[in-house]
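Here it is, the structure in full.
Of the protein chains in this complex, one is absent; all others appear in place.
Right after this comes subunit A.
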Amino acid sequence: MKSADALRQYDWDDVSLTLYAKTQRDVQSALRHPAPGWQEFLALISPAAEASLPSMAEKANALTRQRFGHTVSMFVPLYLSNLCANECTYCGFTMSNKIRRVKLSPQQIKDEIRAIKTMGFDSLLLVTGEHETKAGMAYFNEVLPLIRPHFSHLAMEVQPLSTDDYRKLVKLGVDSVLVYQETYHRAHYGQYHLRGQKQDFDWRLETPDRLGEAGMNKIGLGALLGLSDWRTDSALTAMHLYLLQKAYWKTRFSIAFPRIKPCAGDQFSPVSDITDKQLVQLICAYRICFPEVELSLSTRESATFRNSVVPLAINQLSAASQTQPGGYSEKSDALEQFSTEDTRSANDVAASLLAQGIEPVWTDWLQQFGR
């Protein structure tokens, strides 16, 4: 577990003290640095950098256009189930929530695919819920062959699996796996995750290593912003990313910026709210320090926010997302994981990108790559 071992050497409080001690001078030197690293990242996400946000945004934008051009890749999530074998105090799917539990049948999946293809999507993110026995490898073996032929790129947000299972997923056609640590704060993590396999902080922390060892083409990382101090969580996410990039040089990485959203049965209030402005700061810091990493923004964010932030530094954008299983062919809000903010159609999102001089890219992969 190369990167997890190294990451465990970092003490939360030390990281936190270092980053909150960054000064405007550190920020200026980070902005001038030819190859900014982790210390520069800390400076750019620190409170001291808030005053430099305009310069950060300009730099982030220039780097984005240089690397990715005037394009943004489009994807859509497909929720396969809302089953969950974990108790997580912030999530609408948590096992103690009395909601109707669904797992899509092959026929329902076909209906969903038809509805999704009509919208024009060719890149799919499967969201599976986290239930090893009911929505585990046996189910994936059954449904992935139904799904794979219809999309050029297939990503999956799935409970942490073993290296061997990830190898099987690669063979079944999965190009990318997203696994968020939620929070890198070990004690907070324990307070949020009360039952189930997900309680095991280290098993989750080692997941990207297992994915790298299995040869997964792309790995998505992130922290659920709000669970702990978002700056320190982001600092550790970035360190995780540096370590993983070195260990798995053939793997692509993506970063997402989920912020806590209200959900069913929700009593949860974030420990550390991240404001819109701070989220922009965080996105720009990632771009400046990781010009090649794909940054993703979901429909958790509002249309207004996305319209202004996407042209700045975002590379992957979802649209028209339904966060409940079966939502594309048969809509019902009752089952959703969280409520989306940007409810525009895929066409509307694409048109608004084009109007801003950005071409939405629907197809950017060959199924046979990475097998």
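We take it that a residue touches a chain if its C-beta (ideal position, glycine included) is under 8 Å from a C-beta of that chain, and two chains touch if they have at least 3 such contacts; residues count from 1.
Throughout what follows, contacts and distances are computed from a predicted model.
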Complex member absent from the view - protein name from UniProt, among "Thiazole synthase", "Pyruvate dehydrogenase (Acetyl-transferring)", "Heme exporter protein C" or "ABC transporter": "Thiazole synthase"
Contact residue for the chain not shown (choose from A:Ser228, A:Gln245, A:Gln278 or A:Thr299): A:Gln245
Touch criterion as defined above, residue of A:Asp111, A:Glu213 or A:Asp364 at the omitted chain: A:Asp364
Contacts of subunit A with the absent chain, listed as residue ranges: 65-71, 122, 152, 245, 249-253, 292, 354, 357-359, 361-366, 368-370
